[in-house]
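What follows is a single structure, and I will ask about it in a moment.
With one protein chain withheld, the remaining protein chains of the complex are depicted in position.
So, chain A:
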Amino acid sequence: MNNKLYGNLIFELSKEGRRGYSLPANRFGNYPVPKELQRKEEAGLPECDELTVVRHYTNHSSNNFGVNNGFYPLGSCTMKYNPAIDEEMSAMPEFSNLHPLQPHHTVAGAEDVCNLLSESLKAITGMEAFTLKPYAGAHGELTGLMIIKAYHESRGDMKRTKVIVPDSAHGTNPASAAVCGLSVVEVKSRADGTVDVDDLRSILDETVAAMMMTNPNTLGLFEKSIPEIAELVHSHGALMYYDGANLNPMLGACRPGDMGFDVMHINLHKTFATPHGGGGPGAGPVGVRKGLEQFFPTVSPYQGNFAVAMRAYAYILSLGKENIKMVGPLATLNANYIKESLKDVYELPIDGLCKHEFVFNGLKDKSTGVTTMDVAKRLLDYGYHAPTIYFPLLFHESLMIEPAENESKETMDGFIEVMRRIAEEAKTEPDTVKNAPHNTPIGRVDDVLAAKHPIVTYRQMCNNKQEQ
């Protein structure tokens, strides 16, 4: 896109009085809005003709980058391609035109989809029952913790106020616990990156409501001590919560229900290929083991984000029972292929097999001062989305890479080649990397300024200009 011609804000294109429409003469008389409801000042909306508006948004949309544009190895997010057939199914007018308050007998087909999806999720996870209501992963966590709280209270056990969370956990875990009125106790990781069972033993007591675990954890490592942990947690009367954020590599390989987890959520938008990024919409169905289904809270009067559930069900059916077993192994193979191909130039803090993702601690050779941030920015120049950076917090220069299972070897080879080239540039021309990106519509942004003085509306921008 030509930024000089088309890079303006829509407000800057506004011409007073310009219209993109003409309405026929009013034949119905005037029915003014009551005075007390009328605005006191102009809304300040941009005034443009249709063609200007169309060009403006079309050009800006070409600056976007999604899975359909290129490789998107954003660790922890599972930016999986969403097959077109899933979109087609969910866009069928029979589904997409439904109203959530439509009479019950007219939505039998949609109900079937919900029930069949629940059945599939039960088979995949080994859980007894599912609710599709939660609207996203963190909402699922909250729902799950509400179930756990209700379970303890139903037994008259009111002193369980704590949730144990590993230090490698996603930030949503402690946040969900806090929203549920529970306090968080952190359990340490061992040098190999998995939960320290001895530390866990020292924390467990009769005030612990649950232990939340992500498996594989945020380092992409399989938690090997789950049976021991589950036994320990259960022996203290607490429940095991499985955060399904990383369910992808487990598909067809093992089931949380068989490992001793009592409650779990699934991020349908990650594991079952429905579009995400940019804030949703997601879906976070919650599953429970037998006996806990009576504690499902009413977190929504509706059936969650139905269109997302529809896509997930189409995805599961199009793969089928046999092929879905390949998802986990292929995601794992892809991640290990990239890891092994780059570990001589990027620092791998924890060696060994990973699952669907892994973490580098920046460049192996840090002598020129090129950081993970610089590497991420330079990747944009080469047409790749950056991996997740500075998460997890266990390392200073985290660079977290996750290729999904459907990426081809050629795509990954292209990415590996560029990552090696950047490592070379970091030695020979570090300034090129430190000042990247160079080929993007906007160069290096000033994160500090953006965090300290965010300008997010046109009005703020005008005020800011006046002040200067």
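In this section, a contact is a pair of C-beta atoms (placed from the backbone, for glycine too) under 8 Å apart; a residue touches a chain by one contact, two chains touch by 3 or more; residues count from 1.
The rule is simple: contacts and distances are computed from a predicted model.
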(message) Name the omitted chain as UniProt records it, choosing among "Molybdopterin synthase sulfur carrier subunit", "ABC transporter permease subunit", "Glycine cleavage system H protein" or "(2Fe-2S)-binding protein".
(response) "Glycine cleavage system H protein"
(message) Of the residues A:K224, A:H396, A:H438 or A:R459, I need the one that contacts the missing chain.
(response) A:H396
(request) Mind listing the chain A residues that contact the chain we can't see here? (result) 390-391, 393, 396, 447-448, 451-452
